[in-house]
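Shown here: the complex without one of its protein chains, the others still in place.
Going in written order, the chains are labelled A and B, and every chain counts its residues from 1.
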Amino acid sequence: MSQTHAIESRTDTLTGTGIPSGRLGVWWFLASEIILFGGLIGTFILFRHGNPEWVAAAEHLSLTIGTINTFVLLTSSLTIVMAFAAVDKGDSRRMRTWLFLTILLGFVFLGIKAFEWSTEIGAGFIPSTGGFWSFYYAMTGLHALHVMAGIVINTILFISAVLDRLKPHEYRIELAGLYWHFVDIVWIFLFPLLYLA
Amino acid sequence: MAGEKAHPNYVAVWFWLVGLMVASVAISLFHFSESATVVVIFTIAVVKAVLVALNFMHLRFERLLIYSLAIVPLLLFFILTAVLFPDIASH
Partner (left out) sequence: MSDSVTGKAPPEAHPHHTDLGFWRTYVFSTDHKTIAKQYLAIGLFWAIVGGLLAYLMRWQLAYPETAVPGFGWVPEPHMVDGIIPPEFYNMLITMHGTVMVFFVAMPILLGAFGNFLIPLMIGAQDMAFPRLNMLSVWVLAFSSVVLLVSFFVPGGAAASGWTAYAPLSAKAVYTGVDWGQNLWIIALALEFASFLMGGVNFLTTAINMRAPGLSLFRLPLMVWMELTAAVLFLLSVGPLIAGAVMLLLDRLAGTSFFLPEGGGHPLLWQHLFWFFGHPEVYVIMLPGMGAALEILPVFSRKPIFGYRPIVYSTIAAGILSFVVWAHHMFPSGLDPRLAMPFSFTTILISIPFAIIVFAMIATLWGGSIRFPTPMLYALGTLAVFIVGGLTGIFNGSAPADIYIHDTYFVVSHFHYTLFSAVFFGGFAGIYYWFPKMFGRMMNETLGKIHFWLTFIFFNAVFFPMFFLGAGGMMRRIYNPLQYEFLQSLQPLNVFITYAAIVLFLGQLPFVVNFFWSLWAGKKAEQNPWEANTLEWTTPSPPPHGNFEAIPVVYRGPYEYSLPEVSEDWLPQDRPVEPRPVPAG
């Protein structure tokens, strides 16, 4: 812990880039995540282009549920960035509240998504039903795994904040936020791809 | 660690995001020509993503290195998709 911190404080003063290591590391990770989802989304676009009849399958998705979930995720991006703003103001109590809301919204998103999947599966649309459904479950499933990972990260931060152990590492809220916003951006593209187009 | 950096008006950004979301849903409900709808809703998606990246992820305060970490993978995504096009989409 002290080691990481010592290094963190060194990087700004020495010949480094001036970007704190944590933030730089997260961005490197996000770069690889962009091309991961890029590969999946690009493939979907190509298949969708080659199979115009998939639009009929897409009609079965609930636009209402999709829109609500988009709203939930967009709002959770706001709450986590507000938590970070609270860190900058030195307001740990408000930071905890915003972080808690973010976790809650993450769960709401997953709950709605689970409900949506179960209605679709109940209606007989499973991954092997057809090409569109294969991609639908693969893309939303991979995204949901990322949401879960984000919830775990945020929860760890929240618990250590409640236990009053986060103080020297509060900048980690920003790092968790970067990842969470990325997951939000992926959804910003999945939403029109699956529900609107 | 954070400190000196300015904070954009996050709530205003959020209003924009929600407004754009509503707009894209509305456009998809009115049945314009299909290609026009596709162009508009994906333009809106790109605008939303850029809003999130610039403001919530503070990309607008970052240096060239971080910018390139966001842009280079996007370029690769375009290359990959373009090269795959003849093999996958037109078969």
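Following the convention adopted for this analysis, a contact is a pair of C-beta atoms (placed from the backbone, for glycine too) under 8 Å apart; a residue touches a chain by one contact, two chains touch by 3 or more.
Since the model is a prediction, treat every value here as computed from it, not as a measurement.
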Ask   = Out of all the chains shown, which come into contact with the hidden one?
value = A, B
For chain A, residues in touch with the removed chain = 2-4, 6-7, 10-11, 14-17, 19, 21, 24-25, 28-29, 31-40, 42-43, 47, 51, 126-128, 130-131, 134, 137-138, 142
Where the missing chain touches chain B, by residue = 65, 72-73, 76, 79-80, 83-84, 86-88, 91
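Following the convention adopted for this analysis, only the chains that are shown with their structure count from here on.
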Query = If you look only at chain A, which of its residues touch chain B in the complex?
reply = 8, 17-20, 22-24, 27-28, 30-32, 34-35, 38-39, 41-43, 45-47, 49-50, 63, 67, 70-71, 74-75, 77-78, 81-82, 84-85, 87-88, 171, 174, 177-178, 181-182, 184-185, 188-189, 191-192, 195-197
Ask   = Which chain B residues qualify as touching chain A in the complex?
value = 1-3, 5, 7, 10-11, 13-14, 17-18, 21, 24-25, 28-29, 37-38, 41-42, 44-45, 48-49, 52-53, 55-57, 62-63, 65-66, 69-70, 72-74, 76-77, 80-81, 84-85, 88-91
